[in-house]
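Starting off with a structure, shown below.
Subset of chains shown; positions unchanged.
A and B are the chain letters, set down in written order, and residue numbers restart from 1 in every chain.
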Amino acid sequence: MASNSFGKIFRITTFGESHGPAIGVIVDGVPANLALVESDIQFELDRRRPGQSKVTTQRKETDTVEIISGIFEGKTTGAPIAMLIRNEDQRSKDYAEFKDLFRPGHADYTYWAKYDKRDYRGGGRASGRETACRVAAGTIAKKILREHKIYIVAYTLAVGEIYAKKKDFSVIEKNMVRAPDLEAAEQMIAKVEEARKDCDSLGGIVEAVVHGCPPGLGEPIYDKLNARLAYALMSIGAIRGIEFGVGFKAAAMRGSQHNDKFYMDGNRVRTYTNNAGGILGGIANGEDIILRVAVKPASSIAQKQETISKDGLSAIIEVKGRHDPCICPRVVPVVEAMIALTLIDFLLLHKAMQR
Amino acid sequence: MASNSFGKIFRITTFGESHGPAIGVIVDGVPANLALVESDIQFELDRRRPGQSKVTTQRKETDTVEIISGIFEGKTTGAPIAMLIRNEDQRSKDYAEFKDLFRPGHADYTYWAKYDKRDYRGGGRASGRETACRVAAGTIAKKILREHKIYIVAYTLAVGEIYAKKKDFSVIEKNMVRAPDLEAAEQMIAKVEEARKDCDSLGGIVEAVVHGCPPGLGEPIYDKLNARLAYALMSIGAIRGIEFGVGFKAAAMRGSQHNDKFYMDGNRVRTYTNNAGGILGGIANGEDIILRVAVKPASSIAQKQETISKDGLSAIIEVKGRHDPCICPRVVPVVEAMIALTLIDFLLLHKAMQR
C-alpha cells in the first residue's frame, strides 16, 4: 500500500521534498540492453522545468538529472535505474512565515490532518516538483514505446475559455503554452499575462493522443486501459477530471450516434468515428486513444486570502514566492509521462501473455 | 497483474460469464466478526438487477446470491467470502446468429483481437452482468463504512439533456431513474421511453456524494483518493469520464475563485466552498466528496447497424435481445459499490498507520 510507487511490471518509486537536498526516482523493471543516456532524460525534464518562459514560474531550477545506477556502458542492465535531481533554488524562508497557516487550495491542511507533522517548506512532498521524477521515468517508457511505434503527444487544448481551433502538432513546442494552434496560443498567452497581472492564475484543458497503440492492449476487468489511465492522470495534483473520446458529451447522445461502426481498411479493422476514444471494453481497438484532463488554476496566487492557522485562528495569507500563472504548458510533459508509464506496463504484460 | 481483482487490503476477485452457469466474487480481507447475512447482499443486488422497471431491460434474472464461505454463525470469520449468483435467463441462442460479428460499441472486436478466442454469448466476460459481483462485494464494504459513519449516495443527475434541478436524496429510490428530483425524473423517464420506442438508447450523468469521510483518508502520491476513485469508476464499462468538485469547469476558473477558503466551524476545519470536491492533494479534507461520471448510451440497440465479421466481411447486425434503453438507474448502485470498495481500502490502511 506504500503509495509512492506506480506501475507493476515497470514500476517507479519517487521520493524527496521540494526543499530537501534532492528529489529522485527509482525505475524498476526496465528491460536490459536499452540504450540510455542522461541527455535523453534531460531533454524531457527541460520541457517541464520552471523558468522556461514568461508564462511559467520564474523559479530557477536547472533540474539536472544524475543517473546513479542501472546503466552500464550506455545501456540498461535490467537493474533498477536510480535518478537524482538536486534542488537548487530553494528559498525556504519564503515559506517560514506561514508555516502554521494552511494555504487555500493546497494540501497543507490535509497533510497536517493525516500526519500531524508537516514539512511546510513549499509543499514538501506535495509539491508539484515531484512530477519531475515522473517525467524522468516516463522518458524511459516513451523510448521503449517508440520502438514499438507507439507515440504519445499532449498539448494545451484550452486556457480558460480560449480553445485551440486547429490541431497542428508541429507547432506545439513552438509556443509558450504548448497549444497546437499558433493563433489560439497568442490569445491564450494574453489571457495568462492578464491573470498574472491580476496576481491570479488560470485553468485549462490538456488533451493527449496516443497513436499506434496495438489492438488488444489493456486488461479486463479492473485494469481497463482507460481505468489505469484515469488513475495515472488523476494522480497529478492539478487534475480535476478526465474524459475519453467524446467524454461527457456522451451523456447527451443516443446509442445510434455514439456507437462507432466498424469497417475494413485493407487488412485493418477501423471505425468510422472514434467516440470511444480508441478503447472498447477497456482494451485498445487500434484507433487513436484520445483523452482530455481538466487542469485547475494554480492554487498559489500572490493575493491576500482568508484562511486559518493550525491552531484554528483566522488569518490572512499572502503567498509571495514565484508562481505559475497557468500550469498547462508544464503539465503537458507530465501527462505524456504518465500515459507512457501506464502503457509500458500493459505492453510488457501483453508480451507475457502471448502463447 | 491478474486483472479481475480490485483492492489491496480489502480485495475482491470476480469471475464468470453472462451465459455460463454462474458469476461470482471472492471478497478477501474482510475483518472478522462483522454480522452479515445473504439478505444484506440481496437488498443491494435488487437495486441493480434487470427487469426492475420499464426503463431497464426486461431480462428476468433474480440475481439470487448464495454465500459459500467466510461466514460462520452469522458473522464473518476473517476468511474469504465467496458469493455465487446463478445465471438463469440465458437465451444464448439470441447470440448465436452473430457469433462472428462485432457488435458496434461492444468489446467483441477487442476481446477477439486480444485473445483470439471469444465467448460470444452476450458479451461473455465483458458483459455488464459482472457488475452484480461488484455490488455484492460493495455491500460488505458499505456496511463497515457505515459503522464509521461514512455514507455514500449516488443518483442520476442527468439523462440526455434533462438535469435534476433539486437534490432531494429522499426521492432517489422512489423513481425509476433514481433521480433526486421527482419532476425531472418524470421528464427523464419520458425521454428514455422515447429512445426505447426509437429502438435506441440514451446516455446520462451519475453523481455521487460521500458524507462523513474523515480528514486524512487517501494517500499521496500515486494512490491519491481521487486517483483511486477514478480508477475504480472508469473500470465500469459504460463510463466515459469522471470529474471531482467543479470538475471540467475548473478549466475556465481563476485561482482566486477556485481556491476553497478555510474557516473554523466550532472545532472543525471547513471550507466556504467545495470546488475541490472534498479532496486536497489526494487526501480527504472532511468536506463531502463529490464526483460525477459520464454514462454512455448503452451500445445494445435494436436497430440495424453496419459492421464487419471476424473474417473482415461487411455485414449488417441487428441485436434483438432485451436491452436497457438507459443504464443510469442500474449504474447508480454500481457507482456506490465501487466507491465503497475504494474507501474501505483507505480506511483500513489509515488504521494501520496510526501510531
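Note that in this section contacts are C-beta pairs under 8 Å (C-beta built on N, C-alpha and C of every residue); 3 or more make two chains touch, one makes a residue touch a chain.
Only a predicted model underlies this, so the values are computations on that prediction, with no experimental measurement involved.
Of the identical chains making up the complex, 2 are displayed, while the complete assembly in this file numbers 4 copies.
In the analysis below, only the chains that are shown with their structure count from here on.
Distance from the chain A centre to the chain B centre is 27 Å, each centre being the mean of its Cα atoms.
Remark: chain A residues 1, 3-6, 8-9, 14, 102, 104-107, 109-111, 113-114, 125-126, 130, 158, 160-161, 195, 198, 200-205, 215-216, 218-224, 226-235, 237, 240-264, 267, 269, 271, 276-277, 279-286, 294-301, 303, 305-308, 312, 314, 345, 349, 352 touch chain B in the complex.
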